[in-house]
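What follows is a single structure, and I will ask about it in a moment.
In this view, the complex is presented without one of its protein chains, the others remaining in place.
And then subunit A:
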Amino acid sequence: MLALVIFLPLAVACALPAVPGRAVAWTWIGAAVLDLALVAAMWVGHGTGGGVSFETNVRWIPSVRAGYHVGVDGLSLPLLALTAVLFAACAVYSLRRTHRVRAFAILFLFLETVCLGLFAALDLLLFFVFFDLSIVGMYFVILLWGHGDRSRSALKFFLYTFLGSLVLLLGFIGLYLGADPNTFDMVELTRTPPLHGGLGGLTLLAIGIGLGIKTPVVPFHTWLPPAHTDAPAAGSAILAGVMLKMGTYGFVRIAMPMLPDAWRRYALVMLIVGLVSVLYGALVALAQDNVKRLVAYTSVNHMGYILLALGAAGYASGDAGARRLAVTGAVTQMVSHGLVTGALFLLCGVLDDRAGTYDLGRFGGIAHNAPVLAWLIGIAAFASLGLPGLSGFIAEFQIFAGTIGTGTAATAVTGALAVLGILITAALFLRVLHRAVLGPPGELTARVSEVRRPELAALVPLLALSLLIGVVPRVLLDTIEPLSAAVVALVGR
């Protein structure tokens, strides 16, 4: 079942060259929706219990004891579902694309397999292979279908994140060598954390930098704005919605349970890096006039909350209930950010499609010609600034309550300061609404026509899911909760 979920897109991609031209887009949509249905069925099968289900462990490279070991639990299921939803939304959004559709669809189907595989991987080497393949895939998406200074942005993205993956590999090798017997298997590494003392710290440093570049956290974030600005809308949505999660997922899946010692020792570093990302990302976003760059910087801000919460979870002396709340909030934030920022990037794509620019100052009053588009931008903006009733609030409330509630001086102070982030985010999104959506018409407003049907069909499910999580959060939280309890217990060892 899990193998089918992971490799169905790749299989369709291989078959796609044989599909007649007009059916390519629909085949792509069909494959993405079918995969989404399979993930949903898997979620139902897993239920809200703890532990790993749908596990497969096949010998792969026995010489280094690396296997094709995959499975799903309360952490991977929400992210697998998010991946399937976003890829399906991108497929629908790209229905009207005319420029090299077939290659675009093949590349996206390949990327979908890579992303699904990463979130299901239970072997470090397998994780690493998917991690690197995602970089390669996205490089070509930016290079071939991007705009602006795309080759430069694509190269910067590739080199920066590839460098990050190499540092990550160093960390993985550290874990491999530290384990007795040597292994890349995540389950075994989690059961008996391999490294203690200084070596553990160095390994955490390598893994932290590797994942931190991908996440990204300040100061390793400068590849993100140009990559987003020059990527096609669907590429940005996947890059922000799914691929940034690989970093934060790695923290929860690898760094915390396998290096609990080091994580506890350096929890303050995580708190501070998280806090700086939150405030710095929000403030820099506030100063942007390019709306896509602005959304890119809000990603830095949103990812900062996750690291902050995970740092708080490392304070073993703190209240366990609060730390569980923080981890649940962090995972919820991954899902919420994927949905909302994915929608925001698709909306940026609509603006670019109509007017050919992202410059806030040249729009204004687009609610007049395009009321539905204006509503969608408004809802997505309020979701991103954490309005209750939408998913961002559920995530951020838990992060703040959990981080501050951990009850040590460091977590209370950093948590309370991080709350300022939601005020700055509110200011910057109101600024976007004020300048682009409301007010008198601007220079390019006449060109912004209403959302078309494929765009609407891609955007509405994303925002509807955000609303669902915002109003009935238990559908998501009950799945995550056992996992958070497990992670908190593992870190506390």
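Brief remarks follow.
One rule holds for everything that comes next: a residue touches a chain if its C-beta (ideal position, glycine included) is under 8 Å from a C-beta of that chain, and two chains touch if they have at least 3 such contacts; residues count from 1.
Just so we're on the same page, contacts and distances are computed from a predicted model.
Of the names listed as "ABC transporter permease", "NADH-quinone oxidoreductase subunit L", "Glutamyl-tRNA(Gln) amidotransferase subunit A" or "Hydantoinase B/oxoprolinase family protein", the one that matches the UniProt record for the absent chain is "NADH-quinone oxidoreductase subunit L".
Of the candidate positions A:40, A:202 or A:286, contact with the unshown chain belongs to A:286. One of A:170, A:316 or A:419 touches the chain omitted from the figure, and that residue is A:419. Set against the missing chain, the residues A:404, A:444, A:462 or A:486 yield one that touches it, A:404. As for the chain not pictured, it touches subunit A at residues 159-160, 218-219, 221-223, 280, 283-284, 286-288, 319, 321-322, 324-325, 328, 365, 367-368, 382, 387-389, 393-394, 397-398, 400-407, 412, 415-416, 419-420, 422-424, 426-427, 430-431, 433-434, 438-440, 473-474, 477-478, 481.
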